[in-house]
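The other protein chains are all here in position, but one chain of the complex has been omitted.
As written, the chains take the letters A and B, and residue 1 is the first residue of each chain.
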Amino acid sequence: MTLTAYALRRIAAILIILAVLSLLVFGLLALMPGDPALTLLGPKASTPEALAAVRERFGLNDPFLTQYARWVGNAVRGDFGESIYSGDAVTTLIADRVGVTAWLAVYALVLTVLVAVPLGLAAGTRTGSRTDRAATAVSLITLSAPTFAVGFLLIYVFAVKLDLFPSFGAGDGFFDTLWHMTLPAVTLAAGQTAVLLRQTRAATMDVAERDFVTFARARAISSGRIRQRYLLRNASLPVLTSAGLLLAYGLTGAVLVENVFALQGLGTLLVRSVAQLDLPVVQGLAMFTALLVLLTNLVVDLLYFALDPRLRRAAVAS
Amino acid sequence: MTAAVQPAAVADPARRVRWGWLFWAAVGVVALSVLAALTVRWIAPYEPSAQNLVDSGQGPSGQHWLGTDQLGRDIFSRLLAGARTGLIGPLVVAIGAGFIGTALGLWTGYAGGAVDSVVMRTIDLMYAVPPLLVAIVVVGLFGGGYWLAVGVLIVLSAPGDVRIVRAAVMAQRELPYVAAARTVGVGPLRIAVRHVLPNVTPTVVANVLLQFVVGLIALSGLAFLGLGVEAGSPDWGLMVAENRGILDLNPWAVIGPAVCISLLAIAVTVIGDRVYEVLSQRTAAR
Partner (left out) sequence: MNEPLLSVDDLGIAVDHRELVHRVSLHLARGESLALVGESGSGKSLTARALVSLLPSGLRATGTLHVDGAEVDPTARSAGHRGRQVALLLQDPFTMLNPTMTAGDHIAETLTAAGRPRADVPAEVTRRLAEVGITDPSVAGRYPFELSGGMSQRVALAAALANDPGVLVADEPTTALDATTQHDVLALLRRIQADRGMGLVLITHDLRVAFSVCDRVMVMYAGSIVEHAPAAALRDQPLHPYTVGLLTSVPSTERYQQRLVGIDGSVPATHTVLDRCAFADRCAHRIDACVAAAPPLVEVSPGRFSACVRTGELAAAVQVRDNAGVRAPAAPGEPVLQVRDLRKVYRSGGSTHTALDGVSFQLRRGEALGVVGESGSGKTTIARCLLGLTEATEGEIEFAGVGVVGGRRSTAQRRAVARVVQCVFQDPYSTLNPMHTVGATLAEALAHRGRPVVDRDAEVAALLQRVGLAPELAGRRPVALSGGQRQRVAIARALAVEPQVLLCDEPVAALDVSVQAQVLELLREVNQQQGTSLLFITHDLGVVRQVTERVLVLHRGAVVEEGATDAVLDHPAHEYTQRLVASMPRVGGDWLT
């Protein structure tokens, strides 16, 4: 299969998943307890006229599939309607806040990869060593401790006691943002590092036991080259999968981290919209998240082509 | 002349795994939590929800070992009471998801075919959205309480279990002992349950324990966001959220529950890791 054919097939699969998801997401409105019109009316006074106006505006009198088709039709054009509360377009709300969340997710991922991969590699090549035991112990703790617990612990130590970092807000400009985002990013990275570290360690241990590593050592290949060209390279596939999942799932952690550090990102938007039953915003966020997760997976799958000669050969051959 | 005799740093691979002190410490933590949940009514120094506005927001003292919260409720007593929601929900999530996951994983992994395709495509779909986000949306929009959250988490955790058990079953399925049982004429159900299941038990048990941890973290995360447990109830996650404003007055009101969640989660993870190691040694073919 060629690379393009493969990519096209994956994109088709993504579109199917998005289609099914959109049905579920749109179905939320119908499934919610109470009159959908009341839900969509939100905090405004529920006079019969107001309800009728809402029914008219959202086409609630049409059959379900017609409503769905209209919603999808708008959605593909980037229109998820307006917030019931603020009246702002959902896409605008998301666009305003995506920056903070992206900052947080990327910053955390960079920290995660910088710590977890070298440490996992070191721990995996020398199991039972002091480095290995320390890495295993630390990852055990950060894996199990909930994100918000880590967050408050960091706030207590670094913001309240030592006063080194701010405990809330996103900051302005690159360096200020970096400063403000450090505690949140470390919080988010703590759990992710544990996952990636365990994965890297396991993958490295697996590769380190293979014959080809023994054979490389038997040929007097330098340990630096063995680490890079043999261990890291062959362990990179599971590590990449894991890192991809982390980026996608970083959104989950972001909800909690943004809440702890009072950051105005997508996570706090979601929690607020859910609490206010602001359905259009929730629907828009759900679709946006799914798209993000699916695209991340696609990128990971395509990177496999670059890393795995088997796939690469197959792609060139046909 | 003899070459340097180097002492061996690595343990003898043939020796049986010992449980080790860490495991017993972890068992101790879990046992204490269970004890607290069962006996809180008798051993708590204060009624966990008794308010005492005079003593609100105090630091630790002889009267209140870990101080009080904004409403003057005794933190230590509330921590003891919090063991209940800290244990029951995650346990139900773990067992529920473990049961569904094992049954479906065994079926799809061993039988393959149409059921396998349908289940796996559904799981792919569920993987497209992070589970905690779904839980936030569903529990939040439907105004559900603790048990709805538990139910949602069972459904959302099961796919992971299905995948793991399925992969383990598929690996076993290729081994000659399964082919031999088929050749003898043993039926598929009996092969799946009597032959394959015992050999994937380490995976299943370790996974149920892991799922407990995931359930605990997810439920306390939801509680922290104000979803799931009822406002005011003594739940560790909720306590962190409710007391975050007095972090400077009485840090124990926040750190205490955070540490409780973490300790329980770490303890169960440790138990899961050790149980898996010991069980896989017992099932190892050689």
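Rule of thumb we're sticking to: a contact is a pair of C-beta atoms (placed from the backbone, for glycine too) under 8 Å apart; a residue touches a chain by one contact, two chains touch by 3 or more.
All figures in this text were calculated on a predicted structure; none of them were measured in a lab.
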Can you work out which residue in A:Asn234, A:Thr252 or A:Thr268 touches the chain that's missing from view? A:Asn234
In the whole complex, of A:Lys44, A:Arg133 or A:Arg210, the residue touching the missing chain would be A:Arg210
Positions on chain B contacted by the hidden chain, ascending: 1-14, 175-177, 179-187, 195, 198-199, 283-286
In the full complex, chain A touches the hidden chain through residues 1, 210-212, 214-223, 225, 229-230, 233-234, 307-310, 313-314, 318
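Note that only the chains that are shown with their structure count from here on.
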Can you give the whole-Å distance between the Cα centres of chain A and chain B? 22
Looking at the complex, which residues from chain B come into contact with chain A? 9-11, 124-125, 127-133, 136-137, 140-143, 213, 217, 220-221, 224-227, 237, 240-241, 244, 247-248, 251, 254-255, 258-259, 261-262, 265-266, 268-270, 273
Over in the complex, which chain A residues touch chain B? Could you list them? 17-18, 20-21, 28, 31-33, 128, 140-141, 143-149, 152-153, 155-156, 160, 248-249, 251-252, 255-256, 259-260, 270-271, 274-275, 277, 279, 282, 286, 289-290, 293-294
